[in-house]
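I'd like to ask some things about the structure below.
Complex shown without one protein chain; remaining protein chains in place.
Should a chain be cited, it is by its letter among A, B and C, assigned in written order, with residues numbered from 1 in that chain.
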C-alpha cells in the first residue's frame, strides 16, 4: 500500500508491506522493519531495529495524531494511488462551535451559507487579553451564526453551527 | 425482571424495574431507586438516595464480582423464573490448568473422564510451605492429567486439561 | 477509624480536580463528603468520588456552582457542618463567607472581613503600605492632569508604566524608560485610553522589568498563630495565567526567602487573617520584592508546597476551621528537595493555548517515584466546555532542581492522553529549554518560547510510518471476512463505518 505523508514540514512517499506479522515500511531510500504489537485501543508497542517505541495513534479532524514520548505529531496521510486524504474523523449531523473561554467576539469571518474547509478561521474572539481565531473543526456549510461583532459571550456559549 | 441473589451468606429475591432512565430495585420489603450512569467498560456511577457509589461489576467464572470502595463481593445471581444461573463466563475450547507457583503435587483428586463442576478441587499442591487446593475454573470433563503425585513442578507448568 | 473530628461531613462547593483533592483529604480524615453538580457534571469524577452528590442546576456556573442559596440549602439538608469552596467560584466571595456564617455553617477559609480587606487589590495594597510591606511604587488614584503625572513620576522613579485607569486588554499601556520620553508617552496613552474607554485618566506605577512572579504560602489559626511555608516560583505563564510552578524558586536566596516570609507573616497578623492564604509578589532583577495582592484561598499550585514541606495544606485548612491551633511553629518547617507542577490543560499549545474540550479516549497516568497526579478526569470522560480547561496537575518531587526537572520530563513522557489536545507536548519543550534548566526566565518565557523554532522533527519519519501502518492494519481488517468468533479485531469492522475508527 502506498501513502503520501506529511508532518511538521516533512513530506514522504511511504510504502507498507506485511510479512510474517511484521511491517516493512519504505520511506525514501530507507526501509524500516516494524514489529508491531497492539497494547490498547489507540496504543501499540513498536520495535524497530532493536529500538522500542511506545506509541499512540488516533484519527483527528485533520488527519492522524501520533504521540511518541511526550511529542505530538500531526500527520497528514493520503492514499497515494487515489489521492484521497485519510484519517479525518467524519461527524454525523451539524457541528456546534461553542465559546472555549469567556470573552468578546471581535470579528465574524464567515456568513451563513458559506462553505468552509476544516481548519478555516470563522470567528475572532478576544479573551484573556489576547485575540484568538476560532477554526472550523471540519468542512461544511455555515448554517447559523448566533453572535455579533462586539458581543460578550460566556464560556460554553453557542456561537455558530456548521452543517 | 426477577432474580435470586446471594453474596457472603446473604440471600435475596430481587425485582428490577426501569422508569424514566432510573432503576427501581426491590429487595425484601425495601425498594431502592438507582440513578445509574455508565463510566467505563465495567464501571458505573450509581446514586442512591443521595449517596454516591462508584462501582465496577464484571462476570466471572462463578457469577458476578462487584467492587465497592476496596471491598469485593462475589455475587451469585439466578433468573428467578427460569432458575438458571447468570454470569459465569463461558469459555470456548479446553481449559488448561497451570501451576500457579513452583511446588510439589501432593494429591491428584480427579481421574481422566471425570466431570467436574466449577470450583471443584482437582489437585493439591504444596508450595511455600503450605498446601493449596487447585480448583477447576469452570465445569467440564477432565481430558488429561499431566502430573503425578509427588512430582515437583515449575511455575507455569501445565498440570491438567479440562474439556 | 481515624481519630474522631469535629466535622462529620463537609460540602465541597466546587468541581474538577480541586473538588477531588479536597474529598481525598476528607476521606483520609474520616469526614463524609457532599458533592454538588451541574447538568454537565453528572458523570464527573468529583461526583463519583463523593459520599453523597446533589444536583444543583444547568451547566453555566452562574446557574449552578455560583448559586449561593442553592448550595447553602444542600449543605443544610445534607447535614454538612462546613463548606470547602476550593479555588475560583465562591472561594473569594465575602458575601458567601458571611452567608455561611449566618446559616450556622463553617466556611473553610478566612472570615468575610479578611476577604474584604485582602481580596480587593487597592484595599490590600493600602493595608500592606500600613504594615510596612513594600508595594510597587505608584499612585493609588487616577491622575487626570499632566502636571500631577510629572510630579508623581519624579517621586516614583524610572522606568515607569502608564496605565489607563478604565483600562484592560493592554490598551493605554505605556512603558517609559527615561524622563525625557514621559510627556510624549502621556499624550499617546491618553489618546488611546480616550478612544478605547472614553476616559483619559491614567494610573502611574514603577515598571518592574523582567519581573519574577513569586508567592508566599501562609497558614494562620484562630489563636493568633501564623507561619509561612516558603515560596513558590510562578513566572511561567500563558494567557497571563500560571502554567508551570516550582518550589523553591531558583531565583530566591535564603535572605530573600526569610525577608519575604517575615513580610507575609506580618501582613497576615496585621489583618487578623485565619486559614490558608497566599501573598503574591513581583520581584525585580535586584531581588527587591513588591507585594502585589493576596489570594484568600487555597491555590491551584498548593501541591508543590506540600511536597517540599511535608505539610498537607487541605487537612490544615480543615483543622484550622475546626478551631485547632497550628500543630507546628515556624522553626519546625523546612524545605526538603524540589517540586515542580505542570498544569495539564485541555488546550492547544500550538494555537495560543485555546481551550480544547472533548472526550478523553486514552488516559495513561505516569507512576513511580516522586510523581503526584491530581486529576479531575478519567478515561472516557467528556471534558465539558463550560469550565476551566485544567484536567490535571502533574507534580514531581526530587532531591534537587535538576533531578526534579528530569523527573518531570520523564513523567511527561509517560503521560498519554488521546482524544483531545493538551499542554503536555508544550511541557516537553519548555522543560528541556536551556533557559528553563538554568533557571534564567521571567514572565515572558512562554511568549518567547513560542517564537522559537520548533525542533520536534526528531521522530517525524517514525510518526509518518506509524500513521501509515495503522491505516494499513485497519484496511486489512476491514477487508477480512468478519467473524465474531475469530478475533476481537473484526468486531469493529462489521459496522460498515469503516474509515471512522482507528484501531491499532
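General observations
Keep in mind that, in the parts below, contacts are C-beta pairs under 8 Å (C-beta built on N, C-alpha and C of every residue); 3 or more make two chains touch, one makes a residue touch a chain.
Values in this document were obtained by computation on a predicted structure and should not be read as measured data.
The missing chain, though absent from the view, touches A, B, C when the full complex is examined.
Checked against the full complex, the candidates C:68, C:148, C:196 or C:403 give a single residue touching the omitted chain, namely C:403. Residue C:337 is the one among C:59, C:222, C:272 or C:337 that touches the chain missing from this view.
The omitted chain makes contact with chain B at the following residues, 1, 3, 5-10, 12, 14, 16, 18, 23, 25, 27, 30, 32, 34, 36, 38-44, 46, 48, 53, 55-59, 63-73, 75, 77, 86-87, 89-90, 98-101, 126-130, 132-135, 154-156.
By the touch criterion stated above, the residues of chain A touching the omitted chain are 37, 39-40, 45, 47, 50-52, 54, 92. On the side of chain C, the interface with the absent chain consists of residues 1-3, 20-21, 24-25, 27-30, 303, 306, 310-312, 315, 336-337, 364-365, 367-375, 378, 398-399, 402-403, 406-407, 409-410, 413, 432, 484-485, 491-492, 494-497, using the contact rule stated above.
As a convention for this text, only the chains that are shown with their structure count from here on.
Among the inter-chain contacts, the highest number of C-beta pairs connects A-C. A separation of 44 Å divides the Cα centre of chain A from that of chain B. Inter-chain centre distance (chain A to chain C, centres taken as mean C-alpha positions): 29 Å.
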